[in-house]
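Questions regarding the structure given below will be posed in turn.
With one protein chain held back, the other chains of the complex are shown just where they sit.
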Amino acid sequence: MSKTVLIADDEKNILISLEFLMKREGYNVVVAHDGQEAVDSIFRVQPDLVLLDVMMPKKTGLDVCQEVRANPDFKDMFILMLTAKGRDTDIAKGLAMGANDYIIKPFSTRDLAQKVHDMLDKA
Amino acid sequence: MLSPYLVITVSFIYLFILFAVAYFGDKRAEAGKSIIASPWVYGLSMAVYCTAWTYFGSVGRAASSGIWFMPIYLGPMLSMILAWLVIRKMIRIAKTYRITSIADFIASRYGKSPLLAGLVTIITVVGIVPYIALQLKAISSGYEVMTTPLDGIVKSPSVWWSDSTLYMALILAGFTIIFGTRHLDSSERHEGLVAAIALESVVKLLAFLAVGMFVTYGIFNGMSDIFFQASAIPEIKALLTFDQGRSFAYTQWFAMTLLAMLAVVFLPRQFQIMVVENVDEQHLKRAVWVFPLYLLLINIFVLPIALGGLIYFGNAPVNAETFVLSLPLAQGQNMLALFVFVGGLSAVSGMVIVEVIAISTMVCNDLVMPVLLRNTRFGERSGGDLTALLLFIRRIAIIGILMLGYLYFHLAGEAYALVSIGLISFAAVAQFSPALLGGMYWKNGTRDGALAGLSLGFAMWIYTLMLPSIAKSGWISEDFLNLGLFGIEWLKPEQFLGLTGLDNLTHSLFWSLFINIAAYVAVSLWKRPSAHETSQALLFVDVFERTHIAQPVFWQGRAKVTDLLHLAGRFLGEKKAQRLFTDYALEVGANEIENIPENATLVQFVETNLTGAIGSASARIMVASVVDEEALELDDVMRILEEASQLRAYSVALEEKSRSLEQATKELQVANEQLKSLDRLKDNFMSSVTHELRTPLTSIRAMTELMLDDPNMVEEQRLEFLSIVVAEAERLSRLVNQVLDMAKIEAGHAEWHSNEVDILDLIKQSVSSISSAYKERGVVLELHTPKQVPLIHTDADRLIQVLLNLLSNAVKFAPEDKGKVELHLRDSTKGITVEVIDNGVGIAPEKQNLVFEKFRQVEGETNNQSGTGLGLPISRQIIEHFGGHMWLRSEIGEGACFGFFLPRKKLDLSEKS
Partner (left out) sequence: MLKGMTSQRLIALSLTGIAFLNFPLLALWDKDIYILGWPLLPFGLFLVWGLLIIALVWVMEKRKPN
């Protein structure tokens, strides 16, 4: 059974492109438009990997990360942060909150696909 | 009646409580926590002015002559109005030169003349003795009223040792000694004593008000009742008129007011409390009205008590001066009477203690010490510590002064009413006014002038007031009174040179002050002052014009530190002198006492400190005895003054410079803080811009890569991606434009093309260019505008930019298909108001002030891809550029209303940009 990827981003157009990319790479895709929706979907769908934007309304990616990691059921789930700020402090915060890796916007779709594959296919 | 033991016990307990307060006050002062550092305490302590005279005498006076008790309190009222000008100057002078008594003040002003100091002291002692007798008389007659049965007859004691007045005098002397001479202080300040005096003022006021209330409302039915009953009795009603048959009544009134005006400043105890014991000049500000208010309160019931007593006792032989005691006693209110007696005791003890301490200091410093110091044998013998001797002299002086008071009480006390006795003393201290006030404001007043004025004025006072008072009591022949000295008619002491018609007080006051002033001015103008007098005159008159460090030091010669240290040790005590010199060494930058530069400043420092302990005249003699002085010529005075004023100029310049440096430092700090916060802002801004730029770039890059990787992409998909790429590219360029726009406006580089525009026209243009967006979302736009609006001066393109921003925000917030947006335009003479109201979800209050910040897009926007987060901030900048302001009103669920006001006249503030 193919693995499920949750994509959380408030930018509609980025969401469209990421959905297309992940589907193309052969994953099931669930989308969320804000932080709260992301948390709800993660608990409901229990995805294998989350592509998580940092700057989102209602709850930031960092909050989502912290909340999810607080639940032991989700400690093995992969979280890949997407950040547009690119400041070291933001990245450090994300990793501290329990993200597995990060990628800086704008990203190369190939690199992103590679990263996702590395995580999911190794596991 | 009350038992004598009860009265005596209560009195002693009260006096010991006072002593405890004073002791506590002194301890706190030593610990540096003054309990008297308050303008209220200062003002209350001034009420030491209210003595037995006020407490018993005023009622007696009112019972015999109606309102004539009042000038004694109206005078101080008038004096206090001028206190901020006159007494503040006295305080400043006394503090600067360590002056601790009125004798010292006058002597110091006229070249530190020991002769003058001695004369002032003698005048004070002789002049105040009647006043002390008054206190003794009042308290002993009060005591007798308290302890004698109502219908009993007060009998005079047959032998001296059974005379309670003598014991009263001794007890008061004892308390004065423990209050005032426990230790020697070079500033002669008694913090604890002041605290006790302030407490006494409260007690006597409360007691007097209590008996006033009791008489007015307990015995009678209020003031109107008393005055009504009084008006029915012709003899009493007559008291309520002004002149009551006196000739020159208004002159007499004026004379008494003037006398009180002077006395409230020049009485030794008032000088002590107001000038010497003052903690902070600023306290005077409040005390000047607290003290007159106190006087008003303590006087309100005088007339009702006096008239009430007269009505109540009728023809019974009751002394009106003790009405405050006899009225409660007659009503069986023994405890009230006891309380009132304690109040009276407060009035008496407060006066006696402060007055006698002040006078004993003067006697010691200005009368005894100069004589002792001149005696060479004393000088040789007394190589050691003299502080114990100083205290001993003062204690003897205290006992001596009270015994003199007791003596006068026996000589003249019986014949005179309390108030009349007191007025004799007032007239004596009034003699100080020409020399003292003249000395403070007139540089030309000389020592000889002061000596002449004071001695002639004093002689006149003795001849026209003091001697007659003794004669009238039958102790000396009344012949000179009735027939004139040596039988010469025009030498009659109460009708001098045949001046008739005036009462004896006004008569004496006129002659003594007239001769005093005339002699002071005439002699002063006769001869040039000496160099030393001139230098002191300058120091006194110009005291406000010099800062501490630029006080000129009028001295030249040579001195040795060791000699001066030894000298200070003799009068201040070894330890204290050592400490003073160590502090001084630190101050002048010398590491050890031996290294203190031996100059005029050091000599002055020692002399000033000695002045505090032994008075200026004695200090001068002592310092002169151990240093090698050169005579000071008038030229030297002028030279020193010149140097001092140069020094002052330097110090002012230096102060100015250091102030401006401080200012500059502060400004730099502020600027630095601003820069730091700007830096933080810029950092945040860059980070936000980066984020905003990267977001559309992400979509563009992702979409194009996806298309590149998949050449066989479905046509539809490819078209969608391409249109997104175009939209995001547009967003990018819009963003770049707005960031640049914002930067230009903020930096003031934006171009403005202002002219007269029709706002209606601008609204029409904006609406037509945005109407497609409204149609697309199915939102209705309603315009509420007047038909015609006068032209307004602004930049048309910029204003359209603002309108479009508001309209496009509104359409984004309005719900799709059910949305409605209203645009309101209101016009007034001041300017125009535009409001754009939508019916969307609204904005929470805590988020409202964020919407005008850069890159703060409000959550809940359904379609925020087109927003850059810069529209509103830019709009606000534009509106503010034209002197207007922008706002948001909204509640959750009620929609939002963005509006702005644009003035017709651009405010000056924004003219610069």
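Chains: A and B, in written order; residue numbering restarts at 1 for each.
As a working rule, a residue touches a chain if its C-beta (ideal position, glycine included) is under 8 Å from a C-beta of that chain, and two chains touch if they have at least 3 such contacts.
These figures come from a predicted structure and were not determined experimentally.
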Query = If the full complex is used, which shown chains touch the chain that is missing here?
reply = B
Ask   = Which residue, B:L18, B:A63, B:A210 or B:L303, contacts the hidden chain when the whole complex is considered?
value = B:L303
Query = Pick from B:L15, B:L74 or B:L136: which residue touches the chain that isn't shown?
reply = B:L74
Ask   = Which is it among B:M223, B:V279, B:A600 or B:A773 that touches the chain not included here?
value = B:M223
Remark   = Listed in rising order, the chain B residues that touch the chain left out are 66-67, 70, 74, 77-78, 80-82, 84-85, 89, 222-225, 227-228, 231, 240-243, 250, 253-254, 257, 285-286, 288-289, 292-293, 296, 299-300, 303, 544
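Here, only the chains that are shown with their structure count from here on.
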Key: Separation of mean Cα positions, chain B and chain A [Å, integer]   = 72
Request  = Spell out the part of chain B that touches chain A in their complex, as residue ranges.
outcome  = 687, 690-691, 694-703, 705-706, 709-710, 717, 720-721, 724, 727-728, 859-860, 864-865
Key: Touch list for chain A against partner chain B, complex   = 10-14, 16-18, 20-21, 24, 55, 57-58, 84-87, 105-110
